[in-house]
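Only one protein chain is missing from this complex, and each of the others stays in its spot.
Labels run A and B following the written order; every chain starts at residue 1.
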Amino acid sequence: MIEVENLEVAFGKGGNLKQVVKAVSFSVARGESLGIVGESGCGKSTVLRSLAGLDRHWTGRISLNRQSVDKNRTIEQLLLAQMVFQDPYGSIHPRHRIERVLAEPVRAMKKGGGWDRVPKALERVGLPAGFAERFPHELSGGQRQRVAIARALVLEPQILLLDEPTSALDVSVQAEVLNLLSDLREQQGLTYVLVSHDLSVIAHMCDRALVMKDGVFVDELDRADLQAGRTHAEYSAVLFQSSFL
Amino acid sequence: MTEAKMIVQHNALHQGAGRFYRSLQKSIDKLTREPLGMLGFAVLALLILVAIFAPWIAPYSPITQNLPQALQPPSWTHLAGTDEFGRDILSRLIYGARITIQTVLSVTVIVGPVGLIIGVVAGFAGGRTDAILMRATDIVLSFPSLILALAFAAALGAGLGTAIIAISLTGWPPIARLARAEALIVRNTDYVAAARLYGASPLRLLFLYIAPMCIPSVVVRLTMNMAGIILTAAALGFLGLGAQPPSPEWGAMISSGRKFMIDNWWVAVMPGIAILLTSLAFNLVGDALRDLLDPRHARS
(Lines give C-alpha, C1' and ligand atoms only; values in the text may rest on other atoms or scores of the structure.)
Protein backbone atom coordinates (compact mmCIF):
# COMPACT_ATOMS: atom_id res chain seq x y z
CA MET A 1 0.00 0.00 0.00
CA ILE A 2 2.80 2.40 0.92
CA GLU A 3 6.33 2.15 -0.38
CA VAL A 4 9.07 4.53 0.58
CA GLU A 5 12.57 4.40 -0.86
CA ASN A 6 15.50 6.52 0.21
CA LEU A 7 13.38 9.24 1.73
CA GLU A 8 15.55 12.17 2.75
CA VAL A 9 14.30 15.39 4.30
CA ALA A 10 16.46 18.42 4.96
CA PHE A 11 15.48 21.89 6.13
CA GLY A 12 17.45 25.09 5.76
CA LYS A 13 20.12 26.09 3.28
CA GLY A 14 23.91 26.06 2.96
CA GLY A 15 25.69 25.88 6.28
CA ASN A 16 22.45 25.69 8.23
CA LEU A 17 21.28 22.63 6.36
CA LYS A 18 19.73 20.20 8.81
CA GLN A 19 19.20 16.65 7.67
CA VAL A 20 16.12 15.53 9.58
CA VAL A 21 15.45 12.23 7.84
CA LYS A 22 18.35 10.26 6.36
CA ALA A 23 17.63 7.86 3.52
CA VAL A 24 14.95 5.72 5.09
CA SER A 25 13.06 3.00 3.24
CA PHE A 26 10.06 1.03 4.38
CA SER A 27 6.82 -0.38 3.12
CA VAL A 28 3.40 -0.97 4.58
CA ALA A 29 1.10 -3.72 3.36
CA ARG A 30 -2.59 -3.16 2.71
CA GLY A 31 -4.52 -3.36 5.98
CA GLU A 32 -1.37 -3.32 8.06
CA SER A 33 -0.79 -1.03 11.00
CA LEU A 34 2.76 0.27 11.19
CA GLY A 35 4.08 2.18 14.18
CA ILE A 36 6.98 4.60 14.20
CA VAL A 37 8.30 5.27 17.68
CA GLY A 38 10.95 7.74 18.72
CA GLU A 39 11.67 10.77 20.84
CA SER A 40 11.14 14.42 20.03
CA GLY A 41 13.17 15.63 17.09
CA CYS A 42 13.99 12.17 15.73
CA GLY A 43 12.17 12.89 12.47
CA LYS A 44 9.17 10.62 12.90
CA SER A 45 6.58 13.35 12.34
CA THR A 46 8.51 14.62 9.34
CA VAL A 47 8.28 11.17 7.73
CA LEU A 48 4.53 11.22 8.27
CA ARG A 49 4.09 14.73 6.94
CA SER A 50 6.08 13.84 3.84
CA LEU A 51 3.85 10.83 3.30
CA ALA A 52 0.77 13.03 3.66
CA GLY A 53 2.09 15.66 1.26
CA LEU A 54 2.39 18.47 3.78
CA ASP A 55 6.18 18.71 3.73
CA ARG A 56 7.74 19.39 0.37
CA HIS A 57 11.40 19.24 1.26
CA TRP A 58 11.82 15.55 0.62
CA THR A 59 13.74 13.64 -1.99
CA GLY A 60 13.46 9.95 -2.80
CA ARG A 61 10.47 7.95 -3.88
CA ILE A 62 7.07 7.59 -2.23
CA SER A 63 4.35 5.49 -3.77
CA LEU A 64 0.84 5.11 -2.46
CA ASN A 65 -1.37 2.33 -3.76
CA ARG A 66 1.27 1.37 -6.36
CA GLN A 67 1.50 4.79 -7.95
CA SER A 68 4.39 7.07 -7.41
CA VAL A 69 3.38 10.44 -5.94
CA ASP A 70 4.98 13.82 -6.39
CA LYS A 71 5.47 16.68 -3.94
CA ASN A 72 2.35 18.34 -5.30
CA ARG A 73 -0.48 15.89 -5.09
CA THR A 74 -3.42 15.56 -7.42
CA ILE A 75 -6.90 15.33 -5.99
CA GLU A 76 -6.89 11.56 -6.56
CA GLN A 77 -3.64 11.15 -4.67
CA LEU A 78 -4.88 13.28 -1.78
CA LEU A 79 -7.93 11.02 -1.57
CA LEU A 80 -5.69 8.04 -0.78
CA ALA A 81 -4.31 9.21 2.55
CA GLN A 82 -5.68 11.53 5.23
CA MET A 83 -4.10 12.56 8.49
CA VAL A 84 -5.15 12.94 12.14
CA PHE A 85 -3.14 15.47 14.14
CA GLN A 86 -1.86 15.48 17.69
CA ASP A 87 -3.54 18.52 19.15
CA PRO A 88 -7.33 18.20 19.06
CA TYR A 89 -7.60 21.85 20.09
CA GLY A 90 -5.62 23.15 17.13
CA SER A 91 -6.67 20.81 14.35
CA ILE A 92 -10.28 21.95 14.00
CA HIS A 93 -11.23 25.40 12.75
CA PRO A 94 -12.43 27.20 15.89
CA ARG A 95 -15.12 29.19 14.09
CA HIS A 96 -16.67 26.37 12.10
CA ARG A 97 -19.55 24.34 13.46
CA ILE A 98 -18.95 20.58 13.50
CA GLU A 99 -21.28 20.08 10.50
CA ARG A 100 -19.19 22.55 8.56
CA VAL A 101 -15.95 20.84 9.66
CA LEU A 102 -17.23 17.52 8.35
CA ALA A 103 -18.71 18.91 5.13
CA GLU A 104 -15.67 20.98 4.18
CA PRO A 105 -13.53 18.12 2.79
CA VAL A 106 -16.31 17.19 0.36
CA ARG A 107 -16.94 20.80 -0.58
CA ALA A 108 -13.27 21.62 -1.01
CA MET A 109 -12.91 18.67 -3.37
CA LYS A 110 -15.95 19.94 -5.29
CA LYS A 111 -17.84 16.71 -4.73
CA GLY A 112 -21.16 18.22 -3.76
CA GLY A 113 -22.57 19.93 -0.72
CA GLY A 114 -21.28 17.45 1.82
CA TRP A 115 -23.99 18.22 4.37
CA ASP A 116 -25.74 14.90 3.71
CA ARG A 117 -22.64 13.01 4.86
CA VAL A 118 -22.49 14.67 8.27
CA PRO A 119 -24.89 12.39 10.22
CA LYS A 120 -23.16 9.24 8.99
CA ALA A 121 -19.71 10.65 9.70
CA LEU A 122 -20.72 11.48 13.28
CA GLU A 123 -22.32 8.10 13.79
CA ARG A 124 -19.20 6.32 12.57
CA VAL A 125 -17.11 7.82 15.37
CA GLY A 126 -19.78 7.32 18.01
CA LEU A 127 -20.93 10.91 18.45
CA PRO A 128 -24.61 11.89 18.68
CA ALA A 129 -26.11 13.64 15.65
CA GLY A 130 -26.86 16.73 17.75
CA PHE A 131 -23.15 17.55 17.85
CA ALA A 132 -23.38 18.84 14.27
CA GLU A 133 -24.74 22.10 15.65
CA ARG A 134 -21.91 22.71 18.08
CA PHE A 135 -18.70 24.68 17.91
CA PRO A 136 -15.38 22.95 18.72
CA HIS A 137 -15.01 24.85 21.99
CA GLU A 138 -18.19 23.18 23.22
CA LEU A 139 -16.54 19.75 22.91
CA SER A 140 -14.05 17.92 25.11
CA GLY A 141 -10.61 16.92 23.84
CA GLY A 142 -11.65 13.33 23.19
CA GLN A 143 -14.78 14.42 21.34
CA ARG A 144 -12.73 16.77 19.19
CA GLN A 145 -10.32 14.00 18.33
CA ARG A 146 -13.32 11.90 17.26
CA VAL A 147 -14.42 14.76 15.02
CA ALA A 148 -10.91 14.95 13.55
CA ILE A 149 -11.02 11.22 12.82
CA ALA A 150 -14.48 11.60 11.28
CA ARG A 151 -13.20 14.44 9.10
CA ALA A 152 -10.27 12.34 7.90
CA LEU A 153 -12.65 9.49 7.02
CA VAL A 154 -15.31 11.56 5.25
CA LEU A 155 -13.40 11.22 1.99
CA GLU A 156 -13.11 7.43 2.42
CA PRO A 157 -9.29 7.24 2.24
CA GLN A 158 -7.58 3.85 2.40
CA ILE A 159 -4.67 5.09 4.46
CA LEU A 160 -4.92 6.95 7.76
CA LEU A 161 -1.82 8.74 9.00
CA LEU A 162 -1.94 9.24 12.76
CA ASP A 163 0.43 11.75 14.37
CA GLU A 164 0.40 11.15 18.14
CA PRO A 165 -3.41 10.95 18.04
CA THR A 166 -3.84 10.37 21.78
CA SER A 167 -0.88 12.01 23.48
CA ALA A 168 -2.88 15.13 24.37
CA LEU A 169 -5.68 13.07 25.92
CA ASP A 170 -6.35 11.59 29.34
CA VAL A 171 -5.67 7.88 29.78
CA SER A 172 -9.34 6.92 29.93
CA VAL A 173 -10.14 9.00 26.85
CA GLN A 174 -7.07 7.60 25.11
CA ALA A 175 -8.51 4.11 25.62
CA GLU A 176 -11.78 5.15 23.98
CA VAL A 177 -10.06 6.74 20.99
CA LEU A 178 -7.68 3.80 20.52
CA ASN A 179 -10.63 1.41 20.62
CA LEU A 180 -12.42 3.52 18.03
CA LEU A 181 -9.35 3.44 15.78
CA SER A 182 -9.04 -0.36 16.11
CA ASP A 183 -12.72 -0.82 15.31
CA LEU A 184 -12.57 1.46 12.28
CA ARG A 185 -9.54 -0.37 10.91
CA GLU A 186 -11.30 -3.70 11.28
CA GLN A 187 -14.56 -2.50 9.72
CA GLN A 188 -13.09 -0.64 6.78
CA GLY A 189 -9.82 -2.45 6.16
CA LEU A 190 -7.82 0.72 6.64
CA THR A 191 -4.04 0.93 6.56
CA TYR A 192 -2.52 2.85 9.48
CA VAL A 193 0.79 4.56 10.00
CA LEU A 194 0.90 5.59 13.66
CA VAL A 195 3.60 7.88 14.99
CA SER A 196 4.06 8.12 18.76
CA HIS A 197 6.60 8.55 21.50
CA ASP A 198 4.62 6.15 23.66
CA LEU A 199 5.80 2.59 23.18
CA SER A 200 2.80 1.11 24.96
CA VAL A 201 0.38 2.78 22.54
CA ILE A 202 2.45 1.56 19.58
CA ALA A 203 2.61 -1.95 21.02
CA HIS A 204 -1.13 -1.98 21.51
CA MET A 205 -2.06 -0.66 18.08
CA CYS A 206 0.55 -1.90 15.66
CA ASP A 207 1.49 -5.11 13.88
CA ARG A 208 5.00 -3.84 13.39
CA ALA A 209 7.02 -0.96 14.77
CA LEU A 210 10.06 0.93 13.55
CA VAL A 211 12.27 2.58 16.15
CA MET A 212 13.62 5.89 14.94
CA LYS A 213 16.58 7.85 16.21
CA ASP A 214 18.34 10.85 14.66
CA GLY A 215 16.61 10.44 11.33
CA VAL A 216 17.21 6.72 10.77
CA PHE A 217 15.45 3.52 11.78
CA VAL A 218 17.60 1.68 14.29
CA ASP A 219 15.32 -1.27 14.99
CA GLU A 220 12.33 -3.12 13.64
CA LEU A 221 10.04 -4.97 16.03
CA ASP A 222 7.20 -7.31 15.17
CA ARG A 223 4.20 -8.02 17.32
CA ALA A 224 5.87 -10.84 19.25
CA ASP A 225 8.93 -8.68 19.92
CA LEU A 226 6.76 -5.88 21.23
CA GLN A 227 4.91 -8.16 23.59
CA ALA A 228 7.97 -9.91 24.88
CA GLY A 229 10.03 -6.72 25.05
CA ARG A 230 12.63 -8.26 22.72
CA THR A 231 14.88 -5.70 21.07
CA HIS A 232 17.69 -5.82 18.52
CA ALA A 233 19.38 -2.51 19.22
CA GLU A 234 20.75 -0.77 22.26
CA TYR A 235 18.57 2.30 21.81
CA SER A 236 15.30 0.42 21.64
CA ALA A 237 16.29 -1.49 24.78
CA VAL A 238 16.74 1.83 26.59
CA LEU A 239 13.40 2.99 25.25
CA PHE A 240 11.69 -0.16 26.50
CA GLN A 241 13.30 0.12 29.89
CA SER A 242 12.28 3.71 30.51
CA SER A 243 8.78 3.27 29.07
CA PHE A 244 7.85 0.53 31.50
CA LEU A 245 9.26 1.42 34.88
CA MET B 1 -41.90 26.53 -4.32
CA THR B 2 -43.66 23.67 -2.61
CA GLU B 3 -44.99 24.06 0.85
CA ALA B 4 -42.68 21.47 2.39
CA LYS B 5 -39.67 23.21 0.97
CA MET B 6 -40.91 26.49 2.33
CA ILE B 7 -41.33 25.02 5.78
CA VAL B 8 -37.79 23.64 5.67
CA GLN B 9 -36.51 27.04 4.62
CA HIS B 10 -38.53 28.72 7.28
CA ASN B 11 -37.14 26.36 9.89
CA ALA B 12 -33.60 26.98 8.72
CA LEU B 13 -34.22 30.69 8.94
CA HIS B 14 -35.70 30.29 12.36
CA GLN B 15 -32.77 28.22 13.52
CA GLY B 16 -30.31 30.78 12.18
CA ALA B 17 -32.14 33.56 14.00
CA GLY B 18 -32.11 31.50 17.19
CA ARG B 19 -28.36 30.94 16.93
CA PHE B 20 -27.78 34.61 16.29
CA TYR B 21 -29.99 35.58 19.20
CA ARG B 22 -28.17 33.20 21.55
CA SER B 23 -24.72 34.46 20.64
CA LEU B 24 -25.93 38.06 20.92
CA GLN B 25 -27.31 37.27 24.37
CA LYS B 26 -23.94 35.82 25.38
CA SER B 27 -22.05 38.89 24.16
CA ILE B 28 -24.36 41.24 26.02
CA ASP B 29 -23.96 39.08 29.12
CA LYS B 30 -20.21 39.42 28.91
CA LEU B 31 -20.45 43.13 28.23
CA THR B 32 -22.44 43.80 31.39
CA ARG B 33 -19.35 42.71 33.34
CA GLU B 34 -17.37 45.56 31.75
CA PRO B 35 -18.89 48.76 33.16
CA LEU B 36 -16.38 51.01 31.38
CA GLY B 37 -17.04 49.32 28.06
CA MET B 38 -20.77 49.75 28.63
CA LEU B 39 -20.20 53.45 29.25
CA GLY B 40 -18.25 53.71 26.00
CA PHE B 41 -21.01 51.96 24.07
CA ALA B 42 -23.59 54.25 25.70
CA VAL B 43 -21.70 57.42 24.74
CA LEU B 44 -21.31 56.20 21.16
CA ALA B 45 -24.96 55.23 20.91
CA LEU B 46 -25.89 58.68 22.18
CA LEU B 47 -23.56 60.30 19.67
CA ILE B 48 -25.08 58.36 16.79
CA LEU B 49 -28.63 59.20 17.90
CA VAL B 50 -27.68 62.86 18.21
CA ALA B 51 -26.16 62.81 14.73
CA ILE B 52 -29.24 61.18 13.19
CA PHE B 53 -31.77 63.45 14.90
CA ALA B 54 -29.68 66.64 14.84
CA PRO B 55 -32.33 68.86 13.18
CA TRP B 56 -34.87 67.93 15.87
CA ILE B 57 -32.53 68.13 18.83
CA ALA B 58 -30.54 71.25 18.06
CA PRO B 59 -32.22 74.31 19.62
CA TYR B 60 -30.86 76.76 17.01
CA SER B 61 -29.57 76.71 13.45
CA PRO B 62 -25.87 75.91 13.31
CA ILE B 63 -25.08 78.42 10.55
CA THR B 64 -27.44 81.38 10.83
CA GLN B 65 -25.54 84.33 12.27
CA ASN B 66 -26.97 86.45 15.06
CA LEU B 67 -24.38 89.15 15.68
CA PRO B 68 -26.07 90.88 18.67
CA GLN B 69 -25.82 87.59 20.54
CA ALA B 70 -22.09 87.09 19.78
CA LEU B 71 -19.80 85.55 22.40
CA GLN B 72 -22.41 84.95 25.09
CA PRO B 73 -21.16 82.80 27.98
CA PRO B 74 -22.96 79.51 28.75
CA SER B 75 -26.45 80.23 30.12
CA TRP B 76 -29.88 78.61 30.13
CA THR B 77 -30.67 80.01 26.68
CA HIS B 78 -27.32 78.93 25.21
CA LEU B 79 -26.12 75.94 27.19
CA ALA B 80 -22.64 76.00 25.68
CA GLY B 81 -22.54 79.70 24.92
CA THR B 82 -22.31 81.36 21.49
CA ASP B 83 -19.42 81.99 19.14
CA GLU B 84 -18.14 85.16 17.52
CA PHE B 85 -21.04 85.19 15.02
CA GLY B 86 -23.67 84.62 17.68
CA ARG B 87 -24.26 80.99 16.66
CA ASP B 88 -25.29 78.58 19.42
CA ILE B 89 -22.25 76.37 20.11
CA LEU B 90 -24.33 73.42 21.37
CA SER B 91 -26.28 73.33 18.11
CA ARG B 92 -23.05 73.48 16.14
CA LEU B 93 -21.63 70.60 18.19
CA ILE B 94 -24.77 68.56 17.55
CA TYR B 95 -24.53 69.09 13.80
CA GLY B 96 -20.78 68.56 13.99
CA ALA B 97 -21.39 65.04 15.32
CA ARG B 98 -22.73 64.23 11.83
CA ILE B 99 -19.46 65.28 10.21
CA THR B 100 -17.41 63.36 12.76
CA ILE B 101 -19.41 60.16 12.35
CA GLN B 102 -19.34 60.47 8.59
CA THR B 103 -15.56 60.86 8.61
CA VAL B 104 -14.96 57.98 10.99
CA LEU B 105 -17.25 55.58 9.14
CA SER B 106 -15.94 56.43 5.68
CA VAL B 107 -12.32 56.03 6.73
CA THR B 108 -13.04 52.75 8.51
CA VAL B 109 -14.95 51.33 5.57
CA ILE B 110 -12.02 52.10 3.27
CA VAL B 111 -9.16 51.21 5.60
CA GLY B 112 -10.57 47.97 7.08
CA PRO B 113 -11.01 45.85 3.95
CA VAL B 114 -7.91 47.26 2.22
CA GLY B 115 -5.67 46.60 5.21
CA LEU B 116 -7.17 43.17 5.85
CA ILE B 117 -6.78 41.96 2.28
CA ILE B 118 -3.23 43.28 1.84
CA GLY B 119 -2.14 41.84 5.18
CA VAL B 120 -3.77 38.44 4.79
CA VAL B 121 -2.51 37.97 1.24
CA ALA B 122 1.02 38.94 2.29
CA GLY B 123 0.98 36.62 5.30
CA PHE B 124 -0.53 33.69 3.45
CA ALA B 125 1.46 33.91 0.22
CA GLY B 126 4.82 34.61 1.86
CA GLY B 127 7.98 34.86 -0.22
CA ARG B 128 8.21 37.60 -2.82
CA THR B 129 4.57 38.70 -2.61
CA ASP B 130 4.99 39.20 1.11
CA ALA B 131 8.22 41.16 0.67
CA ILE B 132 6.73 43.51 -1.96
CA LEU B 133 3.49 44.16 -0.08
CA MET B 134 5.21 44.72 3.24
CA ARG B 135 7.84 47.08 1.82
CA ALA B 136 5.02 49.10 0.29
CA THR B 137 3.37 49.14 3.69
CA ASP B 138 6.59 50.29 5.33
CA ILE B 139 6.93 53.13 2.84
CA VAL B 140 3.41 54.39 3.48
CA LEU B 141 3.89 53.91 7.19
CA SER B 142 6.92 56.20 7.16
CA PHE B 143 4.89 59.18 5.85
CA PRO B 144 3.60 61.41 8.62
CA SER B 145 -0.13 61.27 7.96
CA LEU B 146 -0.77 64.94 8.60
CA ILE B 147 1.89 66.04 6.12
CA LEU B 148 0.55 63.68 3.47
CA ALA B 149 -2.94 65.00 4.10
CA LEU B 150 -1.64 68.55 3.78
CA ALA B 151 -0.02 67.77 0.44
CA PHE B 152 -3.15 66.00 -0.68
CA ALA B 153 -5.41 68.83 0.33
CA ALA B 154 -3.12 71.30 -1.40
CA ALA B 155 -3.33 69.27 -4.60
CA LEU B 156 -7.06 68.49 -4.61
CA GLY B 157 -8.42 71.44 -2.67
CA ALA B 158 -9.51 71.39 0.91
CA GLY B 159 -12.75 69.69 1.91
CA LEU B 160 -14.23 66.83 3.87
CA GLY B 161 -13.80 64.36 0.99
CA THR B 162 -10.14 65.16 0.62
CA ALA B 163 -9.63 64.79 4.35
CA ILE B 164 -11.26 61.37 4.31
CA ILE B 165 -9.11 60.16 1.41
CA ALA B 166 -5.97 61.55 2.99
CA ILE B 167 -6.60 59.91 6.35
CA SER B 168 -7.47 56.61 4.66
CA LEU B 169 -4.30 56.65 2.58
CA THR B 170 -2.14 56.61 5.68
CA GLY B 171 -4.52 54.58 7.83
CA TRP B 172 -4.30 51.10 6.28
CA PRO B 173 -0.67 50.07 6.99
CA PRO B 174 -1.12 49.31 10.72
CA ILE B 175 -4.16 47.19 9.87
CA ALA B 176 -2.23 45.36 7.16
CA ARG B 177 0.64 44.66 9.55
CA LEU B 178 -1.73 43.27 12.16
CA ALA B 179 -3.62 41.12 9.64
CA ARG B 180 -0.32 39.76 8.31
CA ALA B 181 0.88 38.80 11.76
CA GLU B 182 -2.37 36.97 12.43
CA ALA B 183 -2.30 35.27 9.04
CA LEU B 184 1.24 34.03 9.68
CA ILE B 185 0.05 32.28 12.82
CA VAL B 186 -3.12 30.85 11.30
CA ARG B 187 -1.29 29.66 8.18
CA ASN B 188 0.72 27.18 10.24
CA THR B 189 -2.12 25.71 12.27
CA ASP B 190 -3.15 22.09 11.98
CA TYR B 191 -6.61 22.91 10.70
CA VAL B 192 -5.12 24.70 7.72
CA ALA B 193 -2.79 21.72 7.19
CA ALA B 194 -5.81 19.43 7.29
CA ALA B 195 -7.56 21.66 4.75
CA ARG B 196 -4.54 21.44 2.44
CA LEU B 197 -4.77 17.67 2.71
CA TYR B 198 -8.35 17.62 1.53
CA GLY B 199 -7.43 19.75 -1.41
CA ALA B 200 -8.77 23.17 -0.43
CA SER B 201 -7.70 25.73 -3.05
CA PRO B 202 -5.55 28.70 -2.02
CA LEU B 203 -8.49 31.07 -2.44
CA ARG B 204 -10.64 28.85 -0.24
CA LEU B 205 -7.93 28.74 2.41
CA LEU B 206 -7.51 32.49 2.24
CA PHE B 207 -11.15 33.50 2.49
CA LEU B 208 -12.79 30.68 4.44
CA TYR B 209 -10.00 29.68 6.79
CA ILE B 210 -7.48 32.44 7.33
CA ALA B 211 -9.28 35.77 6.83
CA PRO B 212 -12.13 35.01 9.27
CA MET B 213 -9.59 34.35 12.02
CA CYS B 214 -7.97 37.75 11.43
CA ILE B 215 -11.21 39.76 11.45
CA PRO B 216 -11.74 40.04 15.24
CA SER B 217 -8.38 41.63 15.95
CA VAL B 218 -8.76 43.87 12.89
CA VAL B 219 -12.16 45.04 14.15
CA VAL B 220 -10.68 45.80 17.56
CA ARG B 221 -7.80 47.68 16.00
CA LEU B 222 -10.17 49.64 13.76
CA THR B 223 -12.24 50.71 16.76
CA MET B 224 -9.13 51.88 18.56
CA ASN B 225 -8.08 53.67 15.37
CA MET B 226 -11.35 55.58 15.30
CA ALA B 227 -10.17 57.72 18.18
CA GLY B 228 -7.07 58.56 16.17
CA ILE B 229 -9.16 59.32 13.10
CA ILE B 230 -11.25 61.80 15.06
CA LEU B 231 -8.11 63.52 16.27
CA THR B 232 -6.54 63.64 12.80
CA ALA B 233 -9.78 64.93 11.30
CA ALA B 234 -9.95 67.59 13.99
CA ALA B 235 -6.33 68.52 13.35
CA LEU B 236 -7.03 68.87 9.63
CA GLY B 237 -10.08 70.96 10.45
CA PHE B 238 -7.99 73.09 12.78
CA LEU B 239 -5.51 73.73 9.98
CA GLY B 240 -8.40 74.63 7.68
CA LEU B 241 -7.96 71.59 5.43
CA GLY B 242 -10.99 69.57 6.48
CA ALA B 243 -14.62 70.54 6.23
CA GLN B 244 -14.89 74.18 5.18
CA PRO B 245 -16.69 76.97 7.04
CA PRO B 246 -19.42 77.53 7.87
CA SER B 247 -19.93 73.78 8.39
CA PRO B 248 -19.55 73.02 12.11
CA GLU B 249 -16.52 70.72 12.14
CA TRP B 250 -15.22 70.31 15.70
CA GLY B 251 -11.57 70.92 14.86
CA ALA B 252 -12.40 74.00 12.83
CA MET B 253 -14.49 75.27 15.74
CA ILE B 254 -11.50 75.05 18.08
CA SER B 255 -9.41 76.81 15.50
CA SER B 256 -11.77 79.77 15.26
CA GLY B 257 -12.25 79.83 19.04
CA ARG B 258 -8.52 80.08 19.56
CA LYS B 259 -8.61 83.83 18.88
CA PHE B 260 -11.02 84.43 21.76
CA MET B 261 -9.60 81.88 24.09
CA ILE B 262 -8.41 84.27 26.83
CA ASP B 263 -11.68 86.12 27.35
CA ASN B 264 -14.22 83.65 25.99
CA TRP B 265 -12.92 80.21 26.91
CA TRP B 266 -16.10 78.30 26.00
CA VAL B 267 -15.73 78.88 22.26
CA ALA B 268 -12.67 76.62 22.11
CA VAL B 269 -13.24 74.43 25.16
CA MET B 270 -16.72 73.10 24.27
CA PRO B 271 -15.68 71.44 20.98
CA GLY B 272 -12.53 70.25 22.76
CA ILE B 273 -14.68 68.43 25.32
CA ALA B 274 -16.73 66.89 22.51
CA ILE B 275 -13.57 65.56 20.84
CA LEU B 276 -12.18 64.28 24.12
CA LEU B 277 -15.35 62.43 25.09
CA THR B 278 -15.84 60.86 21.69
CA SER B 279 -12.31 59.59 21.28
CA LEU B 280 -12.33 58.31 24.86
CA ALA B 281 -15.57 56.45 24.13
CA PHE B 282 -14.04 54.84 21.05
CA ASN B 283 -11.04 53.70 23.06
CA LEU B 284 -13.23 52.21 25.79
CA VAL B 285 -15.34 50.40 23.20
CA GLY B 286 -12.19 49.10 21.56
CA ASP B 287 -10.96 47.68 24.86
CA ALA B 288 -14.32 46.07 25.57
CA LEU B 289 -14.46 44.58 22.06
CA ARG B 290 -11.00 43.11 22.50
CA ASP B 291 -12.17 41.30 25.61
CA LEU B 292 -15.28 40.10 23.79
CA LEU B 293 -13.79 39.02 20.47
CA ASP B 294 -10.24 38.06 21.27
CA PRO B 295 -10.03 35.24 23.80
CA ARG B 296 -6.26 35.64 24.12
CA HIS B 297 -6.72 38.94 25.90
CA ALA B 298 -9.51 37.69 28.14
CA ARG B 299 -9.20 38.84 31.72
CA SER B 300 -9.78 35.90 33.99
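Criterion: contacts are C-beta pairs under 8 Å (C-beta built on N, C-alpha and C of every residue); 3 or more make two chains touch, one makes a residue touch a chain.
Here, contacts and distances are computed from a predicted model.
With the options "Sulfide reductase", "Peptide/nickel transport system ATP-binding protein", "Phenylpropionate dioxygenase, large terminal subunit" or "Tripartite tricarboxylate transporter TctB family protein" in hand, the undepicted chain maps to the protein name "Peptide/nickel transport system ATP-binding protein" (source: UniProt). Here is the thing to keep in mind: the chain we left out touches A in the whole complex.
Only one residue in the set A:V106, A:L190 or A:L239 touches the chain that does not appear here, and it is A:L239.
Within the set A:N16, A:N72, A:S172 or A:Q187, the residue that contacts the chain not displayed is A:S172. The chain not displayed touches chain A at residues 39-40, 141, 170-176, 178-179, 182, 197-201, 203-205, 226-227, 229, 238-239, 241-245.
Here is the rule we use: only the chains that are shown with their structure count from here on.
Residues 189-191, 193-201, 204, 209, 212-213 of chain B are the ones that touch chain A when the two sit in their complex.
Those residues of chain A that touch chain B in the shared complex are 52-54, 75, 78, 82-83, 85-87, 90-95, 104-105, 108-109, 148, 151-152, 155.
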